[in-house]
Structures are given as structure tokens and as C-alpha cells.
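Excluded from the complex is one protein chain; the other protein chains are retained at their positions.
For chain A:
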Amino acid sequence: MKFLAMCSTGLGSSFMVRMNIEEVLAELGVGGVEVDHSDIGSASAASADVFFVARDLAETAEGLGDVVVLNSIIDREELREAVKDAAVRKGLL
């Protein structure tokens, strides 16, 4: 199982989201998920099982598969719910 945080450059915001996803997964006690970050240009549907992007990349990410759109990449509460939902969808919770 792989969760992938993406942003335009693969440098800044995707890394922030990745870190926060890892922390939320640990809090939820969900194991066995590989979390990575990348630029959206190099991601394909095969890159991950769940993709996380900020609002501005929602359209670009369409077609990748299971895409989660975040309103704020530093809103831990929003992310917690999103990660929890994704974990449930994937049968991890």
C-alpha cells in the first residue's frame, strides 16, 4: 500500500504533507503503508494507491485514481480525517 503526496515541484508542500501523513498514520496505528512525495509531473496511476494533492492541483491529478484533495496542507485535522477515510477505503482500518 502506498500513499503519495504530490505538489508541482515535489520539493516543498508535498514533503510537508508526506510528513503529516506519516504522523497521522502512526497516531491511527495504521502500519504497512509506504508514504512518499513527488512532483505531480512524474506521477502516474501506477505510482501509488492513494494520491494527496492541494486544491490547486485537483484538476491535474484527475485520472490518477484515488485522489484526495486537501484545502490546506498544514491543517492537521483535515488531513487526519482524509487519511482515516483513505485507510478505511483501503481496508486498513
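Basically, a contact is a pair of C-beta atoms (placed from the backbone, for glycine too) under 8 Å apart; a residue touches a chain by one contact, two chains touch by 3 or more; residues count from 1.
Everything that follows uses one rule, which is that contacts and distances are computed from a predicted model.
**Q** Can you pick, from "ATP-binding cassette domain-containing protein", "histidine kinase", "Ascorbate-specific PTS system EIIA component" or "Phenylalanine--tRNA ligase beta subunit", the UniProt protein name of the chain not displayed?
**A** The chain we cannot see is, by its UniProt record, "Ascorbate-specific PTS system EIIA component".
**Q** At which residues does chain A meet the chain that is not included here?
**A** Spelled out for chain A, the touching residues are 7-9, 11-13, 15-16, 19-20, 54, 56-57, 71-77.
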